[in-house]
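A single protein chain has been removed from this complex, and every other one stays in its place.
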Amino acid sequence: MIKVTVWNENRHEQKNPLVGEVYPEGIHGAIASFLKEDFEVRTATLDDEFHGLTDDVLKETDVLLWWGHIAHDEVDDGVVEKVKQRVLDGMGLIVLHSGHFSKIFKTLMGTTCDLKWREADEKERLWVIDPSHPIAEGIGECIELEKEEMYGEHFDIPTPDQVIFLSWFEGGEVFRSGCTFKRGKGKIFYFRPGHETYPTYYHKDIQQVIKNGVEWAKPTKLPKPVYGNAKPLEEIKCKNQKIKN
Amino acid sequence: MIKVTVWNENRHEQKNPLVGEVYPEGIHGAIASFLKEDFEVRTATLDDEFHGLTDDVLKETDVLLWWGHIAHDEVDDGVVEKVKQRVLDGMGLIVLHSGHFSKIFKTLMGTTCDLKWREADEKERLWVIDPSHPIAEGIGECIELEKEEMYGEHFDIPTPDQVIFLSWFEGGEVFRSGCTFKRGKGKIFYFRPGHETYPTYYHKDIQQVIKNGVEWAKPTKLPKPVYGNAKPLEEIKCKNQKIKN
Amino acid sequence: MIKVTVWNENRHEQKNPLVGEVYPEGIHGAIASFLKEDFEVRTATLDDEFHGLTDDVLKETDVLLWWGHIAHDEVDDGVVEKVKQRVLDGMGLIVLHSGHFSKIFKTLMGTTCDLKWREADEKERLWVIDPSHPIAEGIGECIELEKEEMYGEHFDIPTPDQVIFLSWFEGGEVFRSGCTFKRGKGKIFYFRPGHETYPTYYHKDIQQVIKNGVEWAKPTKLPKPVYGNAKPLEEIKCKNQKIKN
Partner (left out) sequence: MIKVTVWNENRHEQKNPLVGEVYPEGIHGAIASFLKEDFEVRTATLDDEFHGLTDDVLKETDVLLWWGHIAHDEVDDGVVEKVKQRVLDGMGLIVLHSGHFSKIFKTLMGTTCDLKWREADEKERLWVIDPSHPIAEGIGECIELEKEEMYGEHFDIPTPDQVIFLSWFEGGEVFRSGCTFKRGKGKIFYFRPGHETYPTYYHKDIQQVIKNGVEWAKPTKLPKPVYGNAKPLEEIKCKNQKIKN
């Protein structure tokens, strides 16, 4: 069974009564709740010791989900480095919504990960543009969210390996809302929706996409590639020949 | 006319008489020499003040070439950050050979950029796998180098946007030797050949590929995207409606 | 100077007075008119002999533009095959708007190229999602068209090599409006806007994108790859050895 760790900053929930009302057990609690139907799930938050991401926890994690927003800077650089190593070694990573500005996502992308945004209770419609992709399994043509925060292009990320969802926003913008990347042996899925004041993570289709994402991002079992100095596998004959260009 | 800066660590040339013999004016001098036929070229090296990459130089650079090997760690982090910003703002970057382990390449890739290697005077054959790509213009089916250092897969980079050359090595390995990436507004071309003890940069086809790379990597002129909070472009109507999921 | 042929079905212009009013010299005439500022341009239409695409014309064409809609079926299969061969041999192809359903585009894509559509005088906004791409040069964040036909996802095409523009439509859909592909030595650019009843091809930004597209799609000069039976480039030693798996 796939072992999942749901990491959440868990600050809005403490500070903003509205958020606490929508997510009484925290965003991590809400996400863990539906993932438990299919996976072995634990949660971790910023205020836990080592942010709840000890070596043991990371070692025991197949797929890590990441939700953060107002406290990206408080995440310890050493923990970020350890998470990055685990991703390169094969752990799946699902970055949610405002996690686009997290240290871990930015260091894996190599870009600013900047974007346009607006909080205006506006409608979002996520269109499936890759109906062959397992992350879209069970979803119809699109997912409609009555109220969400807007994220608009240009989204400053490297070319994704795959784009699965494109969002339409009522206010006039579009966004690449479901993108995959690989880094080392690890698979990464960025999924846009999930502003803290909306009940987005209770939406059945959003839950389905996240479940599909976990399944897709699970580690591939094969030995770590061998790097560094390598002996020849075949005889090399041209030694001591003159260079002919 | 495209403004090019050729950056070179320039250490092997000082320490190893063999390298000094092959490249009496440094690897940067050899590269600048053929680029001058088509572009406005300056050079910069590690031991120059600010590594020769002042704000003014970077601002005046359309495409930066980078050769480094034994002194990656001596490159100042502040300079690396400035180069990264210029790439994200549109400056082209051509990373050569052992530059795969440079700070600038690793931070833009988000991976270890590790690989297999061997110095054994062996034959390399770079096959063109994308004959539609302008970087391959003027090249035949393949480029044959009688003696080169081997770099072998797995090459730990993100999925390239485009792979133009694949190398065959006498000792039994293969390598993605010509890869493009984009980061922000900037275009990046990694080109594998160029070990310091071989006259690779005097090879006409290698020179042609690097010239093509400069032409390809030149900045695209359009305004920097606007990021951050954005007012709606269209009227948003759903405010105060009930949430219907 | 790049040699361009603008091909147009030229039927709406004859049948629908409204279209004839918007494009008195035909859509091909309007497109040729602004391309002539930078390129050597000729036009060809469905009702010309061989649709205006003789062997000589095709041989002399660096980049072919294609606009068709109601008479895709009348395009001769032999001509389509010749155009396809020229693309595979390096000729650039720019497919405009309803050309998505042309024989030439469908045979090069291998899919149905189907999509959603609606004629409702609605607003389209094409967002630049790849500000590093030369096809976006000179364009701002987006291009706004007050009235256009809607094309919506899912657009049944293979994964594009690059997606440069995403469209937002007033009626609630999104679309990958600027996509590149390569086939053989040829480069293909699909660009969505251009319904026959709107003055889209007089819009300065649309003209700029098409000019950029022509520049981008021009043939790469290198010999055609050699296919078929090939003699070994290296000595093969394992003959007569036993098979060891």
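Going in written order, the chains are labelled A, B and C, and every chain counts its residues from 1.
Keep this in mind: a residue touches a chain if its C-beta (ideal position, glycine included) is under 8 Å from a C-beta of that chain, and two chains touch if they have at least 3 such contacts.
Quick caveat, the model's predicted, so the values are computed rather than measured.
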Report summary line: Where B:7, B:155, B:189 or B:216 are the choices, the one touching the absent chain is B:155
Query raised in the report: Of C:34, C:198 or C:216, which sits in contact with the chain we cannot see?
Result: C:198
Query - For chain C, residues in touch with the removed chain - result: 88, 107-112, 114-118, 120-123, 145-147, 150, 152-154, 156, 158-159, 161, 170-173, 181-184, 198-199, 202-204, 225-234, 236-241, 243-245
**Report entry** Missing-partner contacts on chain B, residue numbers
**Finding:** 125, 127-131, 141, 152-155, 159, 162-163, 166-169, 172-174, 176
Query raised in the report: What chain A residues would touch the chain not displayed?
Result: 90, 123, 125, 128, 130-134, 136-141, 161-162, 170, 182, 184-187, 220-226, 233-234
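Definition applied: only the chains that are shown with their structure count from here on.
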Requested in this report: Working from the CA atoms, figure out how many degrees chain B turns to land on chain C, in steps of 5.
Outcome: 180
**Report entry** chain A-chain B separation of Cα centroids, rounded to whole Å
**Finding:** 28
Query raised in the report: Residue numbers in chain A touching 2 or more other chains?
Result: 152-154, 159, 172-173
